[in-house]
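For this view, one protein chain was removed and the others were kept in their places.
Think of it as A, B and C in the order they're written, each chain with its own count starting at 1.
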Amino acid sequence: MSPFDHPLLSGLLGDDEVAPYFLADAEIQQMLRFEQELALAEGALGVIPAEAAQAIAGELQAFVPNYELIRRATVRDGVVCVELIRQLREFLGSPLDRHVHFGATSQDLVDTGLLLRLRPILGLFDQRLAALELKLGGLAERFGGNQVMARTRMQDALPIAVGEKLQTWRAPLGRHRARLAQLSPRLFVLQFGGAAGTLDRLGDRGPQVAARLAAALELGVPERAWHSQRDGIVELAGWLSLVSGALGKIGADVALMAQNRFGDIELEGGGGSSAMPHKSNPIAAEILVALAHFNAGLTGGINGALIHEQERSGAAWTLEWLILPQMIMATGAALRTAQTLLGQILRIGRAP
Amino acid sequence: MSPFDHPLLSGLLGDDEVAPYFLADAEIQQMLRFEQELALAEGALGVIPAEAAQAIAGELQAFVPNYELIRRATVRDGVVCVELIRQLREFLGSPLDRHVHFGATSQDLVDTGLLLRLRPILGLFDQRLAALELKLGGLAERFGGNQVMARTRMQDALPIAVGEKLQTWRAPLGRHRARLAQLSPRLFVLQFGGAAGTLDRLGDRGPQVAARLAAALELGVPERAWHSQRDGIVELAGWLSLVSGALGKIGADVALMAQNRFGDIELEGGGGSSAMPHKSNPIAAEILVALAHFNAGLTGGINGALIHEQERSGAAWTLEWLILPQMIMATGAALRTAQTLLGQILRIGRAP
Amino acid sequence: MSPFDHPLLSGLLGDDEVAPYFLADAEIQQMLRFEQELALAEGALGVIPAEAAQAIAGELQAFVPNYELIRRATVRDGVVCVELIRQLREFLGSPLDRHVHFGATSQDLVDTGLLLRLRPILGLFDQRLAALELKLGGLAERFGGNQVMARTRMQDALPIAVGEKLQTWRAPLGRHRARLAQLSPRLFVLQFGGAAGTLDRLGDRGPQVAARLAAALELGVPERAWHSQRDGIVELAGWLSLVSGALGKIGADVALMAQNRFGDIELEGGGGSSAMPHKSNPIAAEILVALAHFNAGLTGGINGALIHEQERSGAAWTLEWLILPQMIMATGAALRTAQTLLGQILRIGRAP
Partner (left out) sequence: MSPFDHPLLSGLLGDDEVAPYFLADAEIQQMLRFEQELALAEGALGVIPAEAAQAIAGELQAFVPNYELIRRATVRDGVVCVELIRQLREFLGSPLDRHVHFGATSQDLVDTGLLLRLRPILGLFDQRLAALELKLGGLAERFGGNQVMARTRMQDALPIAVGEKLQTWRAPLGRHRARLAQLSPRLFVLQFGGAAGTLDRLGDRGPQVAARLAAALELGVPERAWHSQRDGIVELAGWLSLVSGALGKIGADVALMAQNRFGDIELEGGGGSSAMPHKSNPIAAEILVALAHFNAGLTGGINGALIHEQERSGAAWTLEWLILPQMIMATGAALRTAQTLLGQILRIGRAP
């Protein structure tokens, strides 16, 4: 369905390192991790019996959910967790069933589970950005002294050093890493609020449980649940588009530099054509442009999810599920493709 | 990856009738159908030997492409057909390899193949719209005489007949069917242009081959290839958003009518909550709102694909692949969900 | 504020023929025309006294609203008409004040007033499209036999006739005119529903008044008010983006053809640079690309206005006011700029 995991297109548009985090297994696993740590935190603080907590944490390892039943129940419930928790309770049996998921709500699992998967993904993106900076630095060492025609408004302006051009490609990447470091503490905050976001069933021990659970999951402690405060998610989406946009600019530049009569850049291994086998198309460059426009367009939609009415909006939350995963995949694919493209560069500019 | 074919979410957000058209098999099959009919048309007109045409058409049935090789080659080529055609030629062997795909280019296969899959999908959507109109008509018969409070700017205005409300939901659906009938002849036009859109290898027999091929595939005959004229595709995308938007309005209305103190509508089988099992959430209504916002946002992106530079833009074309399939799936899911939602209605309004 | 009527930028980005329709005067004038024809229709059908109708129609001519009071009241009312009608009633005095605006609501005035201004604007756009078709036909006569390099995926493919390229630019324009003809009957339908869209105050004479009023304003007769059915408006927005997108494709092509080493096209009067006075920038071509992306992005927002909850959504309706006028201006500016750009063409391609 999605080009990101399509049997024919995912080599071009997907990202094999990121895709596994979006498998149903990976999602379920992080939700179960939440339940496990929740039980342990509640056990340690006496909210549930300590032995029940240990038993839950132990038995959870062996739990295998029935996906087809979840799929069917989700049509009714609008979220996978209701049936997942029902199955889990059935699996644990009495009296553990009363103690598991105590005080939590579906959104706590889903949102926290998402964060636990986002963390390694964003770590990977940061590494990839660093690798691109390094690669661009290497290209600057090799070709920085060459000359290339600067073009403004699609017309020749005057020759500049290739190093200037490479710096223009590179500088935003460093800023994107700085942005990521700044947004991360706002994003990686435990989601834990219970039915109405107030941890009502935990009485005055709510904050303690939250703090302990957050520590166990290495997440920030929330002032209160952010069920209906989606600025962290949307800020991330904006960042993803900034990243793919910076790479799209590189793609656009390379595609223009690679035009036949320009010879500003020499690329290895351009793409073929079924009708003109002699052609050498700058596929990776074009893909960067496409992914940048794609992510740009999606920001329009996901910003709408900020208008998250009341204490939990099924409509606004579902909208995030429809948009965020593909923005992450597109950004991963763009980072991977940029690495490919820079690796294809045999020469930029000409000796002065 | 995509919620539309996700193992847990696709019951909620997918569409089992539409999804099969987006399987790689279905895509390949329609591309091969194009090659088959192309060979037959060219054989009949003497562009290639008639017996070669028959042989190609026959042997194609047995051809099984190697998906993994296509996936890998697509990274290089930016499109699946280059490797597909290479495999096909290898399969057919000499001398048929020279005659297959004669005069065509990758975009001819991909775009025409898309149309051949869109045709049954849009037929299905038209039927579903008709079914919704019927359903709304039935509801009007049962409840049209009841009264319901009209609300403007979120405040009570005055009571109106339920029939008025139902007519407001229904009228756009009829217009959407009329729009579909009008746009279809613009959309369902054979894509066939060869390398540069001019059918250069067919000499003066290009138009005849195009006409015969179009007739065989029951598509319109193009004045010239529409490789870089994407208004038919984008008009379709706009239509999809009009449809999901009309259903999103129904969803928003139902969710508001179903609020606890209003009692304007009674629904069967609302969604559960892991924390509050007593709740009855209007899941289907919320999903309609989410899908409407989702498609609305995507129109922003796909309209950008109109700026399709030169004779074929890899960037703009790839952008369509990233957006159009999910708009179709979202619309299919919305139509299916609307049918579900209307079927859940036990009562609207109250007897006057 | 807006580049479309900015003292410095509106020559570049505005449209002097379209802008007057968005003056407050023009808006008020069409709303008053609605009131005038409403009174006459109601007078003719005995809904209000015939002499009151004549008096209203006569006196309205002399009515000059107080804009500053309207501006202030609109903060409170969310719509200009409440205060406009209050002023109008005060101006007419007793007993005419009871008869004017009888049975109508603010949205009737605003939406119908918009249609009355859209009609000449869309007529103008249709003429401009026709003029562009003619101009492209003329260019084809002069340069159609020249050759130009076709480029696919930003790489040289093979030479084609300039006539092929011009046909690619022209064909969508004809389809846009056909689309406009098809959507117009759906769009140009009287808005008239009263408080809750049911013409409740007119009793069983509602349909007759609507028919007579529609005839007087040369608009279609609605089955019922389309207060919360916005598909006509959003379909128009989609059309506007199709038009500017087609022109953006021409702009992108021209900017690429005009690149220094290509010489595919020769333009008169390119734009200057404060730092490089020798440059000749393809300003009009770039503006077409910018306007196309601009309109494309706006479609994302205005499609969201389809989710128009209940009988009148202040939020969704206001969103239209924020978006539609600028889409119209952008389209007007694009049509004007395309005419300029085509007029700058001194040569396309080279003799074979």
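By definition in this document, a residue touches a chain if its C-beta (ideal position, glycine included) is under 8 Å from a C-beta of that chain, and two chains touch if they have at least 3 such contacts.
Predicted model only: the values in this text are computed from it and were never measured.
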| item | value |
| --- | --- |
| Contacting the left-out chain in the complete assembly, out of A:R33, A:R76, A:R89 or A:K249 | A:K249 |
| Touch list for subunit B against the chain that is not drawn | 151-158, 255-256, 258-262, 270-271, 273, 276, 279-283, 285-286, 297, 300-301, 304 |
| Subunit C, residues in touch with the chain not shown (by the definition above) | 1-13, 19, 22, 24, 27, 67, 70-72, 74-82, 85, 101, 104-106, 109, 194-195, 251, 255, 269, 271-276, 281, 283, 286-287, 289-291, 293-294, 296-298, 300-302, 304, 313-316, 318-319, 321-323, 325-326, 329-330 |
| Those residues of subunit A which, in the complete complex, touch the missing chain | 78, 150-154, 157-158, 160-161, 164, 167-168, 171-172, 175-176, 178-179, 182, 186, 195-198, 200, 223-224, 226, 228-232, 234-235, 238, 241-242, 245-246, 248-249, 251-253, 256, 289, 292-293, 295-301, 303-304, 306-314 |
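Please note the rule applied: only the chains that are shown with their structure count from here on.
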| item | value |
| --- | --- |
| Chain at the geometric heart of the assembly (C-alpha centres) | B |
| CA centroid of subunit A to CA centroid of subunit B, Å | 27 |
| Interface hub residues of subunit C, defined as touching at least two other chains | 151-154, 157-158, 256, 297, 300-301, 304 |
